[in-house]
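Quick one: the structure is below, and I'll ask about it shortly.
Every protein chain except one is present and positioned as in the full complex.
Chains: A, B and C, in written order; residue numbering restarts at 1 for each.
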Amino acid sequence: MKTNLKLPLHGIIPPLITPLLDNDTLDIKGLERLIEHTISGGVHGIFILGTTGEFASISYKLRRELTERTCKLVKGRVPVLVGITDSAFTESLNLAKIAANCGADAVVLAPPYYFAASQPELLEYLQRIMTQMPLPLFLYNIPSHTKVMLAPETVKAAAEIPGIIGMKDSSSDLAYFKQVQYALKDRDDFTFMVGPEEFMAEFVLTGGHGGVNGGANLFPKLYVDLYEAAVKRDFKIIHELQQKVMQISSSIYNIGNYGSSYLKGLKCALSVRGICSDFMAEPFHRFNKPEREKIEAALNALELQ
Amino acid sequence: MKTNLKLPLHGIIPPLITPLLDNDTLDIKGLERLIEHTISGGVHGIFILGTTGEFASISYKLRRELTERTCKLVKGRVPVLVGITDSAFTESLNLAKIAANCGADAVVLAPPYYFAASQPELLEYLQRIMTQMPLPLFLYNIPSHTKVMLAPETVKAAAEIPGIIGMKDSSSDLAYFKQVQYALKDRDDFTFMVGPEEFMAEFVLTGGHGGVNGGANLFPKLYVDLYEAAVKRDFKIIHELQQKVMQISSSIYNIGNYGSSYLKGLKCALSVRGICSDFMAEPFHRFNKPEREKIEAALNALELQ
Amino acid sequence: MKTNLKLPLHGIIPPLITPLLDNDTLDIKGLERLIEHTISGGVHGIFILGTTGEFASISYKLRRELTERTCKLVKGRVPVLVGITDSAFTESLNLAKIAANCGADAVVLAPPYYFAASQPELLEYLQRIMTQMPLPLFLYNIPSHTKVMLAPETVKAAAEIPGIIGMKDSSSDLAYFKQVQYALKDRDDFTFMVGPEEFMAEFVLTGGHGGVNGGANLFPKLYVDLYEAAVKRDFKIIHELQQKVMQISSSIYNIGNYGSSYLKGLKCALSVRGICSDFMAEPFHRFNKPEREKIEAALNALELQ
Partner (left out) sequence: MKTNLKLPLHGIIPPLITPLLDNDTLDIKGLERLIEHTISGGVHGIFILGTTGEFASISYKLRRELTERTCKLVKGRVPVLVGITDSAFTESLNLAKIAANCGADAVVLAPPYYFAASQPELLEYLQRIMTQMPLPLFLYNIPSHTKVMLAPETVKAAAEIPGIIGMKDSSSDLAYFKQVQYALKDRDDFTFMVGPEEFMAEFVLTGGHGGVNGGANLFPKLYVDLYEAAVKRDFKIIHELQQKVMQISSSIYNIGNYGSSYLKGLKCALSVRGICSDFMAEPFHRFNKPEREKIEAALNALELQ
């Protein structure tokens, strides 16, 4: 599989939220503003249809439209990665073909998430799907949602399959991800990206390639600067920026007692800042006024522009 | 919402396996044989696109085709229930509309299964989806796959929504399901169906309406007879037939160390009996020869025709 | 191992709550009243130091004292079973020796609950501990607390070890327990007792031996009568009494959003009825006034004496 991507990828690749007007309508203006906002903040790529993008909650029609529009809006300025995770093999391939036709650079795939497959089943699944995959692929580990962890030995075997070029880990278990990296220590072309922004800097300091951090929707420059400080090992800047990241994590992502607080807070904050709508696809619903006021206060307290 | 169904439903409604030739092709002959086999065994309804039907693993095109073909093949002889569970609200509604157009009698819906919603979010989700639902709906509780339990109070509130007419519980937690039944003790029109066949008889003995039991794909008459013995409180027959059900559970559903042993064993046994193909949709794969031989031996040992 | 127990055991064996005055002091008067209350209600045995007895939260000194006092107070009127579950092998044996010295009839053992052992490790653990066990032993399955399920094949192998005479299942998964029973279908001396009272009647109707039901602390006669109705297959009485049991389950065990609501409600209700103190060992704490008032109202609504 040929690719123009320079491997491994590096930097901050925001998992784009999906701006919505209602359950089945894109907020097109919001999408455009969000893409311009993140690219002007210096992000190194754009990842649509991830968990933060509520991929599983929106229709195929909408996933197709989002893919088309994003590729057009990005216009090749940064690589576009498209999530193709699905419980159905055929639908994942359909999405991959759409992504390829739109000119996306790579796809991202988590395990099927209704049935929890065993490790041998997962490896065989990957082997089979890669025979028809039109784009390079990143593995996506997110056991909180898929009920299954990609074992280090499964990743090691999968990395031998042509076309599998990297991995995003959202397990939040850094010991696990270090084990995966160690299992692939001879593969300097393989990209390791970490989901949780709270330790993106630590991850990059010792050889990780970057972060797929939700907060980069909101403050792309902050995460890009933190990434670059980590690359330069500038601990003064790391400390300063990491405190901001932790403040975001502690004041924007944890309002209410929802498993969905992170997503709700992030979309609400983007709406407060005038970037896009905070409508959420079912089964989630946007914050009401009292929670929105907390988000407003949290944004003011951050003193970030 | 009008319905011709006589509520509550009663009896054995097999969760039909989906006969497949490959990942995206129905085994049409097998489907026909399976439907005739189950209806001639006396089942009281047919439920397609449930967990046993691998609904989440097959494409939308295939789900549509299966729905159309099943309704045509059943020709109104028994009610047809169609699973519309999906992580995307819009796709669930699309499937419901297809089911309605095909003349299905009801739909069956488990919670969205990528994001685990909270109970208030689930209730609001149900309220919203029911405003556009063209058919009566059964709730489907299967926390092992959806990561969320429908709390008794959520079911109680949901049962007030017009069009929600019953529930299938596959939690295997009978204490929980008794609590749900108690919460709805004044609703004698609400149907309670239990997934695990191992205690279907117990469930029916004290007021449950029947079972959505996978084994009824294979030996429909056995489960129908057991159901009827439970209705008649004929303990001699109950004991005798329940031993057969337990023998099936212990010799057909537990080969190998797979979470998917039940599904693999069931499909393999149907293939051994010449009813339909044992092809499984990704991420699962059919049994190989050594496991198939164990299934053959188990079927012989059952001495059921 | 010799035993005077008539096997299998039958009936209602309440898992006695442990009446406490403070974290390290028995409510001796309360214990006496509770034992008289349950025995006069017709229970078929007494089980101390189970989960409902807060065994894990009280000191060894107290467990010894409770065992001594209970055996003395019961005076052989019904069998006394003593929980010896512990994370430490040696302490379980120490408790078993105390139980034997006090004249208890059997002990009850769940898997060690800090480290979750694998099935072969569990079987070997049972084989080793039985070589020194002075009393017959019931297995106790409670995966919610021990993090491990006793697999049917583990129970089947364990049942071969001399001295292991039965099992109590608190998994609430009746399909599982039916599989265990089926695996041991040739062992008519092996006792099967179910924890959740919500389906004790169903369990007894098809061959289960009885219930270790928490509510029998409070209303022993209700559970004994329900058990006997199930034995006699008197469905009218079963229905009537089961409604009471469900009312208890729905109004006494679920106040507040605590994992510990069942225990708190049960102890509070015993205190309201003047039987014993509602003090709870750390890390739990008794209900405050508003919750106690709900318990009072629930007890009144039950119309049971």
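Everything below uses one rule, namely that contacts are C-beta pairs under 8 Å (C-beta built on N, C-alpha and C of every residue); 3 or more make two chains touch, one makes a residue touch a chain.
Predicted model only: the values in this text are computed from it and were never measured.
Partners of the chain left out, restricted to shown chains and counted across the full complex, are A, C. Among A:Arg33, A:Arg69, A:Lys178 or A:Arg273, only A:Lys178 touches the chain left out of the display.
Considering the full assembly, A:Ala201 is the residue among A:Leu26, A:Ala157 or A:Ala201 that touches the omitted chain.
Summarising the interface, subunit A meets the missing chain with residues 152, 172-176, 178-179, 182-183, 185, 196-199, 201-203, 205-207, 233, 235, 238-239, 242-243, 246-247, 249-250. Considering the complete assembly, subunit C touches the hidden chain via residues 23-24, 51, 54, 56-62, 87-91, 94, 111-118, 121-122, 124-125, 128-129, 145, 147, 257-260, 281-285.
Everything below uses one rule, namely that only the chains that are shown with their structure count from here on.
If each chain is drawn as a node and touching chains are joined, the picture is a simple open line.
With centres defined as mean CA coordinates, subunit C is found 35 Å away from subunit B. Among the residues of subunit C, none is in touch with two or more other chains.
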